[in-house]
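The complex is shown incomplete by one protein chain, all other protein chains being positioned as in the whole.
For chain A:
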Amino acid sequence: MISETHKWKVAQRASPQKLSTSKGIFQLGRGILIGSILPIILLIAWEIAARTGLLAAHLLPAPTIILEKIISMYQDGSLFGHISVTLTRVFLGFAIGTGAAVVIGAIVGYAKTAERLLDPLFQAIRSIPSLAWVPLFILWMGIGEPSKISLIAVGVFFPVYLNIVAGIQGVDRKLIEVGRIYHLTPYQLTKRIILPAALPSFITGMRSGLGLGWMFVVAAELMGASEGLGYLLVVGQNTYSPDTVIASILLFAVLGKITDAVLKWVEHRSLKWQDSMTNQG
């Protein structure tokens, strides 16, 4: 009797592992389902309120109107232009900011003298709210693309830089000693031990850098642009069309989420070895 209950318990414990894939999808589906109940109710309430005139339509138009706006922009071809311009700016800024952060962060993290020399400076610069650079960049580079991309790059730089330095300095000395036993050169040591060990922290930095990149692209496009989602915000404000503003906010949210999901996927792919909560089973 006892042994039978015991067996049953064991079987019950073992089952989630075996069914992990199908059950995982099921749980994911259920998670999305539960998570979307509230937004859907809110959307319906919003739609009804806007249709019945409870909400002033010139301030907060109904969701369907916003959707129509997006579809009409898609049909007249302007949607793709705005999105691609904004995405290009984010990617260029992100690439430049990350690239600079990798080079400088690796040097500062690796060489003590470089750290003493450079880190105080970067800490000081970091304490300047990045938006304060806007006027200076415009003075220096005009209102065109360079100043926008620089602003985004500055925003991306700091989180990536800080995480790389922390990642490199946090590499377990014991693992570095393994490399020294095999007489790795500094270059080999960096490539085979330090960089892989610092990778998790680097990816964390990239994800928060990307978030800031999206924030700064809005700032950059608000300060003067002739295309882009941020420009749509300005247009919507100037033409009193809240549907344009909300449509562009929505598009920012969707794009931000998609790009973050890509990085999250990269993270998952390259950090499978990590002994973390999400990697169990």
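The rule we apply is simple: contacts are C-beta pairs under 8 Å (C-beta built on N, C-alpha and C of every residue); 3 or more make two chains touch, one makes a residue touch a chain; residues count from 1.
By definition in this document, contacts and distances are computed from a predicted model.
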Exercise for review: Assuming one chain is omitted from the figure, identify its UniProt name from "Multifunctional fusion protein", "Lactate utilization protein A", "ABC transporter ATP-binding protein" or "1,2-phenylacetyl-CoA epoxidase subunit B".
Suggested key: "ABC transporter ATP-binding protein"
Practice item. Based on the whole complex, identify which of A:P63, A:G99 or A:P196 touches the chain you can't see. Key: A:P196
Point to revise | Per the touch definition above, residue among A:I71, A:V178 or A:V266 touching the missing chain | key: A:V178
Point to revise | Touching residues on chain A - with respect to the absent chain | key: 174-175, 177-178, 180-183, 192-193, 196-197, 199, 272-275, 279
